[in-house]
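Worksheet for the structure shown next.
Of the protein chains in this complex, one is absent; all others appear in place.
On to subunit A.
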Amino acid sequence: MTLASVVIVGAGQAGFQVAASLRQEGYDGRITLIGDEPGLPYQRPPLSKAYLLGKIQETNLLFRPAEFYATQRIELLHNQATAIDRVNRRVVLASGDAISYDHLVLATGAHNRPLPVPGGELPQVFGIKTKADADALAPLAKAARNVVVIGAGFIGLEFAAVAAALGANVHVLELAERPMARAVSREMSELFRQAHEQWGVHFDFRQGLSRIDGDNGKVCAVQTADGRVLPADLVVFGIGVIPNAQLATEADLAIENGIKVDANLLTSDPRISALGDVASFPCLQNDEQHTRLESVQNAIDQARAVASRLMGKPAPYSALPWFWTDQGDLKLQIAGLSHGYDSTVVLGSAKDKQLSVLCFRNDRLVAVESCNRMGDHMAARKILARAPKLTAAEAAADGFDLKAWEAANRD
């Protein structure tokens, strides 16, 4: 099967990587990469941390310089795909043009769930998704005295750490009872709660907001759900994302919490793949239930899988999920998916800010969360990539060392 042309919609981490991997694998046909943001494709993780703090510059965000796209013959279009004509195998663009494809890749990502309260439209209210968001936010973050963060997930807490480091009073409102409640264990949440409080961040758990007040068009306060008024000159929210599945929905592709794909990352149309944040795939590490993961690792590994398949080497996608977040001097790394874990074993000490939490389900290791214990994280990735035989009792024994166990239990 030789494909004359591959069209990729979405020039984020997943879309870029499909293009790069196709060329790396020797694909010689036409590659069109369509992105609706200006500039060259860039990485998003630093937007809510290092880039905001000015620790890295704009060019450090880029995946590749401009020459790469020319030499690799990757046609980068700054445009928006508005429709898929599956019968004629064409993507229609906002400019009115249409581009033919032999294979179409949907890497359309996700957008921030909007903040559904009065005042949410004020100019000092930010979600962080694009470089433009971060560029507009950075000067306000430096000048802000009172920052209210809505949502204590990865993005919210990364920003809270940045704002605290910049000297603002930071108040975080979170509907759940602890930080990163959907992503990490109670033990790890507690370590991060304490660290943020030491940095001066104030938490309100089980608390939402009812409105954001403005004065002459500028944010001046946030009203909590229980009726308190918090002074604010900047509000940043991170309350989850919504997959950008509209294009696929309108093209009648199967949808299930994002674009539904099979184990080979093919949509219900065999000439269309979907991957990354927008794709809901049967996840090996989640009992093959359809799962949508929002992570760099997922975008990159799925992109490699799609490129390999298009080059005639199909294989069911099975890569181990892993994640990271940097907050202040804490690096949290997670290997595996802890969904439904029923017991934990803790290594290290929260007091020293060096902690690993091993999550077990039915006495099988399913995930390892590590804070400032990179060795444990790397060992966990090796262990979890095979069917791990480590039991909770073994891990709980005095003097247990995850790295030593990994070294002793290689095949």
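Just so we're on the same page, a contact is a pair of C-beta atoms (placed from the backbone, for glycine too) under 8 Å apart; a residue touches a chain by one contact, two chains touch by 3 or more; residues count from 1.
The rule is simple: contacts and distances are computed from a predicted model.
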| Protein name as given in UniProt for the chain not displayed, "(2Fe-2S)-binding protein", "Proteasome subunit beta", "Cytochrome ubiquinol oxidase subunit I" or "Oligopeptide transport system permease protein" | "(2Fe-2S)-binding protein"
| field | From A:180, A:195 or A:379, residue that would touch the chain that is not displayed | value | A:379
| List the subunit A residues touching the unshown chain? | 24, 43, 45-46, 50, 56, 59-60, 62-65, 68, 72, 296-297, 300, 324, 326, 331, 333, 372-375, 378-379, 382, 403
